Structures are given as C-alpha cells and as structure tokens.
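Here the complex is missing one protein chain, while the rest keep their positions.
Naming follows writing order (A and B), and every chain is counted from residue 1.
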Amino acid sequence: MDSAIATTHVDSPGPGAVEQQHEHVVLPQHRHHFATEEQQRESGSFGMWLFLLTEIMFFGGLFFAYLLFRNWYYDAFVAASNTLNIGMGAANTAILITSGFFMALGVWAAEVRKKNLLVLFLVLTTVFGCAFLGVKYFEYKEKFELHHVPGASFDVSQFIHPPVDANTGKPVGNPLPPDAAQKTQMFFFLYFAMTGMHALHMIIGIGLLFWLLARAQRGDFTAGYVAPIENFGLYWHFVDIVWIFLFPLLYLINRHPLAH
Amino acid sequence: MSASSHTILNLPDQSTAQLPRKNFINAEHGLLSWLLTGDHKRIAILYLISITFFFFIGGAFAGLIRLELLTPQPDLVSSDTYNKFFTMHGIIMIFLFLVPSVPATLGNFLIPMMIGARDLAFPKINLLSWYLYVVGGILTLTALVLGGVDTGWTFTAPLSTHYLNTHVITTASAIFVAGFSSIFTGLNFIVTIHRMRCPGMTWFRMPLFVWAHYAASILMVLGTPVVAITLVLVILERLVGIGVFDPTKGGDPLLFQHLFWFYSHPAVYIMILPGMGVISEVVSTFSRKRVFGYTAVAFSSVAIALFGFFVWEHHMFIMGVSNYSALVFSLLTMLVAVPSAIKIFNWCFTLQQGSITFETPMLYAFGFMGLFTIGGLTGVFLGSLGMDIQLTETYFIVAHFHFVMVGGMLMAFLSGVHFWWPKMTGRMYSEALSKLAAVVTFIGFVLTFMPQFVLGYLGMPRRYHAYPQEFQVLNVLSTAGATVLGVGYLMPMLYLAWSLKYGAIAGDNPWQATGLEWQTQSPPLTENFPEIPIMDHEAYDYEWLEHKTAQEVTHVG
Partner (left out) sequence: MGISPVLWQFLVKWLNASALFPSEASTIAPYMDALYFFLLAITLVGVLLVATLIVTFSIRYRKAVHPVARQIEGSTLLEATWTIIPLGLFLICFIWGALLYFRIYNPPVNSMNIYIVGKQWMWKAEHPGGQHEINALHVPIGQPVQLTMISQDVFHSFSIPAFRIKREAIPGRYSTVWFEATTPGTYHLFCTQYCGTNHSAMIGTITALSPADYKKWTEQSTSGMSLAQNGERIFASMGCNACHSGNAAARGPNLAGVYGSRLRLTNGSEVLVNDAYLRDAILNPSQHVTSGYTPIMPTYQGQISEDGLIDLVEYLKNLNSNDRVQQTLTTSQSDQAVPTASGVVKP
C-alpha cells in the first residue's frame, strides 16, 4: 500500500487544487486516494485537530469531576494540594514547555530541510519528555511513601494533625476535621487520575517520537514531507497545554508561598 | 426505461449479463487481503459480517427475555441470569450493533462514492476502527463467556461500582475500546466530507445521506470520549474504590449519571441520523423525485446533532435534580423533537407528485416513517416533565426506544441494505421474499411493542424478572410478536445469502437512481471510479439522469 514508486496517473485537480499544469510527479508519501498533495496534507492536519478535540472531551470528564469536588470540598483540596511538591511541579512545567519549544524547532527544521537539526531537536524533545516522566516518578514515589495514594492504605492523619515544620516550628497547614480530612482522598484520586492520564499520553507521545526519530534519521521528513512532524507537533503541544491546566489546578490551590 | 408500471427495477438482460470482470471483491484474493485492506468497501463488508454476528447474539438474548416474560413468575432462569440477559442484550445491541450499523457498513461503503472520492481520508484508521470494534466485541464475548455482567447497559453507579461482583471491568473495557472505533469512524467521515469532495460537489449538492452522516459524526467525535472517561472512572472505582461515585466517601452518584448521559443521549442520535439518511435516498429513488425541502432536511440533521448535546438530563428528571434544571432540559427536549418532525413531513411530501413504486427498500422506508413517528411522539410524552414521572422507568420507555431504534433505525438499516445490496454485491435478491420479510417484520414489531406502551402506563417497571399476574396478557402478546419479528429478521439472512450465488445480475443502476455510486459498475472497482467524476448537477437530479441514460442508449457501440 505504501508505494515508494512514483506512478503517473491522470488525475483531475481536487477542490482548491494547485494550478499544476506541469507533469505531475507523485511524491513517495502520496496516498493514491488523494487527488493532490495539498488535499492529503490538509486532510492530515484537519484529522489531527479533530482528534485533539476528542481528547479535550476525554479529559473534560475529569476536569468536570474536579470542578464539582473542588467546589464541594475546598478546604480539603487546599490542604491536599499544599502537600504536593510545588518545586517539582514547577520544574516539570518548565521542562515540558522546553520540550514543546524543541518540538516547534523540530517542525521548523523539517520545513527548512535540515536533517541533523531535526534529529537533534527530536532527541531534545524526547529527552525533556523523559525528564518530565522521571520527575513524575519521584513525585508519585513520594506520594506512595506518605500514604497519599487513594485506596486501602490512604492515611488521613497528616491532615488531621499536620506535622510541625522543623524550620518555622509551626504546623505545615491548618488541621482539618476528620470528615473533611477524608475528602483529601478525593483530591488525590483526581490528582492521580488526571496526571496519570496525562502521563499515559506522554508515554504514547514518546513512543511515537522514537518512531519519528528513526524515520527522521532516514531522511523521510526533510525532503518536503513534513506532515507527520507537524501533526505530531500538534499532539505534543496539546499534551503540553493539558499540563499547563493541570499544574495550577492541582498544585496551586490557595498557595501563599510568601506568607507564613 | 423499464416497461413495467409497477416497478422501476431495471435489470440487464440476464442471458448475457455478467458481473464486472474486475471489481473490489475479486481485485485481490486471500484472507489477508481482506484483513489488511485499506479499501473502504472491503472494510464495510467486514463490518457488515461482524455486526450481523452480534445482532443475532443480541437477538438471542431478546428472545430469552421475552420467553421468560411469558409467565409472571420468575421461572425460566434465576434472577441473576435474567439480569444478565437484558444487560447483554442492551450492550450488544447498542454498542455492537446499532451504533456502527449504518455508518460503519453503508456509510463506509458509500460516502466516498457519493462524493466522488476514491476512499475515505484515512484508510488505515478505517481498518483500525474495525479492529477496535472486533476487540471490543471479543472482550464483550469474553465477559459473556466468563459469566456475563448484570449492571444493565447503563452501568448505574453505585450498583455497578460497589454492589456487583460480575465482570464489570471486562465489559466496561470492551465498550471503551468499541467507543474508539466509533470515534475514528466519525473522524474519518468528517475529514473526508470536508476535504475530499470531487470537483463541483458543493455541500448542497451532496446526497442527504452524507449530511446525515456528517451530523452523526460530529456526535460520535465529541460525545463518545465522554463515555470513555466515564467508563475509566467506573473501572478505577472498582479497582481502587476512592469513592468518586460513593456518597459515603463524599462522592456523588449523580455525577456518574451526568457524565454517562452526556454521551448516551447523543448516542441515540448517532444511531438514528444515519438511518434517516438512508430514508432520504430511498424515498427519493422510489418516487423518482428530489427530496422535498433538501435544505430543510440537511439543516435538520445538523440541528438534531447540535440540540442533541443539550438534553441529557431528561434521563434524570426524577433523580433529584433541581426542578429548575429540569425545566431547562424539558424545554430543550421539546426543541430537539422539531427537526425530526420536519424531516418526516419532508419525506411525506417527497411522495407528492412523484411516481411511486413499492419495492422492498420503499416498504421498509414506509415502515420507518410510521413507526418512527410513533416512537418520536412518545418521546414527547417523556420530555414532558409531569408525564415523565408516571412513565419513566416503566415499559413505556422500553416501548419508546424500541420504536425509534428497531421500528426506526433497524428498519432504515434493512431498507439501506436492500437498497444498496445490488451495488455492493452485483446481485439482486428475490423481490417476493424480501417484501414478505418486510411485512412480517412490520407486523411482528407492532405486535411486540405496542402492548408495552400500555404496560408502561399501567406501571410495569422495566428490567423486571417477575410481574403481577394482571400484566400477563399484554406480555404474552408481546412475546408472540417477538416470535414473528424473529422470523422477519431471519428471512433476509437466507435470501440475501442465496442471492450471492444465485441472484440475478444487477447491473450498474438497477433502481435507476441518481447518486454517483449508481453511475459506475456493481460491484464497484477498488478505486471506485475509472476517473474522478465531476459533479455538474444538483442532488437527486432525475432530469440529468434521464438525459444521461438517453445519451447512453443512443451512443451505444
């Protein structure tokens, strides 16, 4: 089905077709069912945007649940959110934005047909993506150790009797009544569900990046065919944007870093 | 043209007719050429076979349900088993049959041809879509074989999350996967319709079948992901038990309801819109007339899709939602009913001044129009707040949705299969048998589901294994009807299969229809058209067809 052989065939110009009066050379990536290159490219791009729209609806369910429970259990959400490591979260945000930046540079490199730059940028995108996941691993590990993972081993005692900060001598947060403390589990569930779903999308993205790297190394994307890089770029930026929403919603509830 | 005054069927001379030498069926050989195909027509056939398989499994469960309900006592099977019957019936029929039925079979086959394209925009994703469907089906069968699931197709929490120990996770995963099949189909259709129309094919020259699928695809793409995440939450809830739907842990069971119905209401429009597309094509062809009010019908499809997103709470009117939100959703429900009424009347008036014949697809279409009208109007009963109090959760609801889904959608599907069968296979089936099957189906259907409206107002709850004695007569009538209905559905299996080998050769355009798909050979070439057509006429342009046919006749040889 994937034909690397240029076939000549008579085809009438598709809608909005390019005014190609010259002999139509079929590019290796051209799929036979498209009338023109442009139609193929536009369809691919449209398809990816549409797919991202479905992803918004997919994450939307979780955001809606978050909206509901944050509204109901604000105090518990504040207390739980403040136990997240804001340093790691902020670092991850910076890492992911940088990763996105390199991806954008990768798209540019493909467009100007600089293969080595493209490969470099894809590698950097992957590296920063993996760094993000690495930080996430440590965050999850910390949560596991503190018994903040929802389920049978969830421990609310830290919220009823907040530990005293060694430096300031004051409790790290306001103590919560027991019934409110129970609701912190809801926060952590949403935390793991939302960041977990996000991380899953990142893992899939990194897998795709390896595939793209292999093909980029072969020169597939620096001969005028940039669609896969562009479309993957869209996906990667989308994953980035989801994190941009997750970070403040999960990490920054009622934080007062300067007030004590 | 045909000399008969009773039919427009125009078959080629059978003594010399042959199937086209090269077509999409014989283009490549071997199982792998089918299982790894990118050809939308082959994928459509793959879907047709799979959904038929699941239809009969779902139908078997329906038969078992009706068999149990012959007597008021719970005497055929245990309650748990009965609960599994109606759950599996619902899940299989909705997710593995109704949702993909017209879009994945007829839509896949026809949309590229109708707009003059060589294939859908993403053939590989189309194939992936079928494999996702198959995986979803296999997971469902796995759940079935392992013992079944008894949550009801609605997976209501907290019953499904905390109070049942059947195979909920397996089934939820199955639907999750099948949902992505639906999403990818819709995505493919939208991109194809936007980007791959042939020269001259403007939006308003497209057949209404395509408009209907476009509207349904919007719903597929935007609605299905929400049920996907809802199922993920149910699975997580069962695995971890954090309490997102459990009030004792601070969760909210109504959250599940909102998330679930946000998809499941548009789902019913996903199911019906493609069927309405079929009806437009069939009514036009067998009246020899353009569809009355083309623009109105086209916009009605899109209106149904849009409004369909904003009515989901009407499934929850008695569930403790605020009275004021109930008002809003009831009003919107009334609004969404109007475009469907518009379409029915437009089809009726397509008949006026037409030249009508009564071939099988037209019989099914008439059945659709009558039964969908009843089903749709009974929806107004349910959308009316006070009335819903008496009728909700009873057999009235069961009757309502079977009228629209079976009397409506399934009839439309059969109408479409009978209409495009000669195009897809190159063969014609027995007209007498198919007409008989249509009539048998109609009679069986009415006998099965009319009594259920009465049962509903009497108060017989749905999903009941046993019922008070005084409801028996109506239940027996219903079961009797179900038997007839079953016969009506088995018949097409037989004569359609028979036609594959022994049916008359159909030729390009046995119904003398106007669509682009009819202007090429049956079965079509793999690439659909030898040359990409140029659309220079309006949709349903019978004058153009007459002119073209006359030219062919005078220019032979």
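Definition applied: a contact is a pair of C-beta atoms (placed from the backbone, for glycine too) under 8 Å apart; a residue touches a chain by one contact, two chains touch by 3 or more.
Everything numeric in this text was worked out from a predicted model, so none of it was measured.
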Visible chains in contact with the missing one: A, B
Given B:96, B:177, B:272 or B:344, the correct residue touching the omitted chain is B:344
Of B:238, B:290, B:435 or B:548, which sits in contact with the chain we cannot see? B:290
For the chain left out of this view, which of B:50, B:224 or B:373 touches it? B:373
Which of B:56, B:310 or B:358 sits in contact with the chain that's absent? B:358
In the full complex, which bits of chain B touch the chain not displayed? Write them out. 5-8, 74, 79-80, 83, 150, 152, 154, 156, 158-159, 162-164, 247-248, 250, 252-254, 287-290, 292-296, 317-320, 323, 326-327, 330-331, 334-335, 337-338, 341-342, 344-346, 348-349, 351-358, 366, 369-370, 373-374, 377-378, 380-381, 383-390, 392-394, 454, 457-459, 461-468, 470, 473, 542-543
Tell me which stretches of chain A touch the chain missing from the display. 75, 176-180, 182
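FYI, only the chains that are shown with their structure count from here on.
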Let me have the rounded angstrom distance from the C-alpha centre of chain A over to the C-alpha centre of chain B, please. 36
Which residues of chain B touch chain A once you look at their complex with the stated criterion? 38, 112, 117-123, 125, 183, 187-188, 190-192, 194-199, 201, 221-226, 228-230, 232-233, 236, 240-244, 249-252, 255, 258-259, 527, 531-532, 534
Which residues of chain A touch chain B in their complex? 1, 10-15, 31-35, 39, 42-43, 46-47, 50-51, 53-55, 57-62, 64-65, 68-69, 72-73, 150-152, 182-183, 185-186, 188-189, 193, 197
